[in-house]
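Below is the structure I would like to discuss, written out as structure tokens.
Heads up, one of the protein chains got dropped from this complex, but the rest are sitting where they should.
For chain A:
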Amino acid sequence: MSEQDQEQTPPPADGWVVVAWTPDEFGDAALEHGIAWAREGGRGVAVVNGTRGDALVDERFAAPAGLADLAERLRGTGLPHVVRQEMGRDVAEQVLDVAAELSARLVVVGLRHRSPVGKLLMGSVAQRILLTAECPVLAVKPGERPA
């Protein structure tokens, strides 16, 4: 169900930072912080882009053009990196599965403002990641720049 990034980078010496990414400002904020943290600790960046695949259109699932831009950006950092596109029952689960598989040191997720009703209807991916991850989770909002 997952699409691996074509190019194989050597595995990082000090583990992975997993970024829950979407092609919008929230995903970009998470990615920015994820890269900053990875750089600090000499870690690799694992980007996960997931969809439940149960709607005809999901704008949070990146198109090939968006993925190409992402790969470009990751290559620019010079860090080890991997990009996964997943489809399954629950996007939070997909992120956490990748985190478990790579024994991630940190998961970075972008927070979006959700109304209580919105959460009731659709749930919140960030909340489930925060509550169930087995490693530290960094939750960021757009506009916050990494120190």
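Worth a mention:
Methods note: a residue touches a chain if its C-beta (ideal position, glycine included) is under 8 Å from a C-beta of that chain, and two chains touch if they have at least 3 such contacts; residues count from 1.
Going forward, contacts and distances are computed from a predicted model.
A single chain of the complex does not appear, and UniProt lists its protein name as "Putative tricarboxylic transport membrane protein", one of "Branched-chain amino acid ABC transporter permease", "Cytochrome ubiquinol oxidase subunit I", "Putative tricarboxylic transport membrane protein" or "KipI antagonist". Among the residues A:16, A:37 or A:61, only A:61 touches the chain that is left out of the figure. Against the chain not shown here, chain A presents residues 51-59, 61, 63-65, 68, 87-88, 121-122.
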